[in-house]
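Omission of a single protein chain aside, the complex is shown with its protein chains in their original locations.
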Amino acid sequence: MKSRGPVTLVFAVLTLLGLAGQALLVRKVDALRPEATLEEVLYIPSAKAVKRMGLGYTGLVADIYWTRAVQYFGRKHGKGSTRYELLYPLLDITTSLDPNLVPAYEFGSTFLAQRPPQGAGQPEKAVALLEKGISANPNEWKLYLHLGFVYYFEIKDYLAAARALQHAAEMPGGNPELRAIAGTLAQHGGDLQTSRQLWMMVYQNEKQAQLRKNAERHLAAIDNDEIVTVLEAAIADFRRRTGRDPKSWAEMNANGYGRTVPIDPQGDAYLLIEGRVEVAHPETFPFITKGLPPGQQPSIGPQIVVQ
Amino acid sequence: MPAIEILGLEKKYEVGFLRKTEKVALKPFELAVQEGEIFGYLGPNGAGKTTTLKLLMGLIFPTAGSARLLGRHWRDPDVKTEIGFLPEQPYFYDYLTATELLEYYGELSGMDPTAQRLRVPEVLERVGMTAAASTQLRKFSKGMLQRVGIAQAIIHDPKLVILDEPMSGLDPMGRLEVRDIIHSLKDEGKTVFFSTHILSDAETLCDRVAVLNEGELRAIGVVADLTAQVGGKVEVVWQGEKAKPAVEALGAECRTTASLVRAVLPEAKLDAALDAIRQARERLVSVTPVRATLEDYFLQKLGRKPLEEVETR
């Protein structure tokens, strides 16, 4: 027993050193090739090939590809990720392996359609993906809902959007409220109210965290745009009355415009700079079109129709 | 300095999968084997002989106790350069030839390469395997494997040779040869510690024996001393059939050849038997004491006969 001591100790230390060391190296290797699992799709000739290589375990393989997509694009969402060119092939493979993976169509169409940096800016591919999904899953009303979204927000084909939403409303399980939205869509294409209704629809019906988060951001952006519209109107009024820009919110309050410093939907106070309203953190506030610092392009979003 | 000192070695096995129960394979005992001795380690099947030898070689670990080998701590790996071991029913890398196998073990024992080159044919000769020196072991019979096993145990000229049933699987000639090898090892001043349940081998070979039963050490000593503890027997021979029933009634087994009746009975019954013969007025031919064997010892002390080995040839 006694002489087994040192050997055991030495090898226990070696085991631990080896384990700790390899974990460190794994991190280094991962850092060296952060997008390796995604880039794999660059070498894949077709979804059919993957299907054959998956040896019949296509469901599992599909799940793996799907998780890669969610993991990578979900985490990098809005952080200036650059590899959106990989998104479509990845989703195409995923849905070819498992055509019934409905969340993949929903997720995919959303992030394919949105303009960079919130998405790939490929609405046609989003439509293609959704149509593939609809032909494989003709009874999923939510696919029509998403199709409507892409037409409405990105392609701005309000007629096509209304048609898709009408479909969604009539399908079993579909939300009948959509019919009303679809009806007004043609006339009110692009107005904030319709946008809000649509995003609320997603927010209430969606189970995927990423997509709910996305809808929440859109809703926040709509709120922001509405608030900023009101604030801008007040400032214009102030300017008309005094002939100059207000210096601060306090000055505005003192003149009877509101009672406190206005707060944006992210919880930050709006800035008042040379008579302009700006959000405090535009970089973390995607989709807004109003309250941006001068020169900064609206990332994406509903257009405001001032009535 | 004793070659082997067993200091209270104990081995318990856990048996059963869900409900574990303890099985004691070896109970603690002390035993010293002196240098230069041929020491027999005897016991019936399942007595714990192999267990003891495996413990000594560090193949299994004891639940208690320790040992010393050649005066050194038994876990000192270097002590094994001086020890040769033949396991029970040995099996070797069957893709090697006998020569390659011995060379391999020689290297592992730290032998000098030139010494080894001379030694291998010599040892093969000694176990009568010269002809099969370059045959792969997968073509060997059981007896041939046993011989190679003995060869590998002595290839590195060890001071202490531990053999687990060295005669097993050998034909009568082979047994004689192994006996000779063991004797010659003693002549070279080596210590031989071997287990067996073939008692005649132990009787002819051993300076001392230890008897083990159900994991317990039952006796240590010179064979003659052990057998002396067993009451002797006598053979009585007489002429005529009439006394036979009376003698048989005493528990003796009688055999008749021509006109003579031959009976073997315990010494204590001798008087009664002689009385019976005299009463029948028959002629007494001879009374001869029969030497007690280890077998008698086993029968009387352990209440069972060690199973004679079944030859599987």
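Worth pointing out:
By letter and in written order, the chains are A and B; residue numbering begins at 1 in each of them.
Simple rule for what comes next: contacts are C-beta pairs under 8 Å (C-beta built on N, C-alpha and C of every residue); 3 or more make two chains touch, one makes a residue touch a chain.
The rule we apply is simple: contacts and distances are computed from a predicted model.
The complex appears with one chain absent; UniProt names that chain "ABC transporter permease" among the candidates "DNA ligase (ATP)", "ABC transporter permease", "Phosphate-specific transport system accessory protein PhoU" or "Nitroreductase". Touch with the chain omitted from the figure is made, among A:T67, A:T242 or A:T284, by A:T67. Only one of B:F29, B:W74, B:F92 or B:W238 touches the absent chain when the whole complex is considered: B:F92. In the full complex, chain B touches the hidden chain at residues 54, 57-61, 77-81, 83-85, 87, 89-93, 95-96, 104-105, 107-110, 149, 152.
The chain not shown here touches chain A at positions 4, 7-8, 11-12, 14-19, 21-23, 25-26, 28-30, 32-33, 36-37, 40, 43, 64, 67-68, 70-72, 75.
Criterion: only the chains that are shown with their structure count from here on.
In terms of their C-alpha centroids, the spacing between chain A and chain B amounts to 83 Å.
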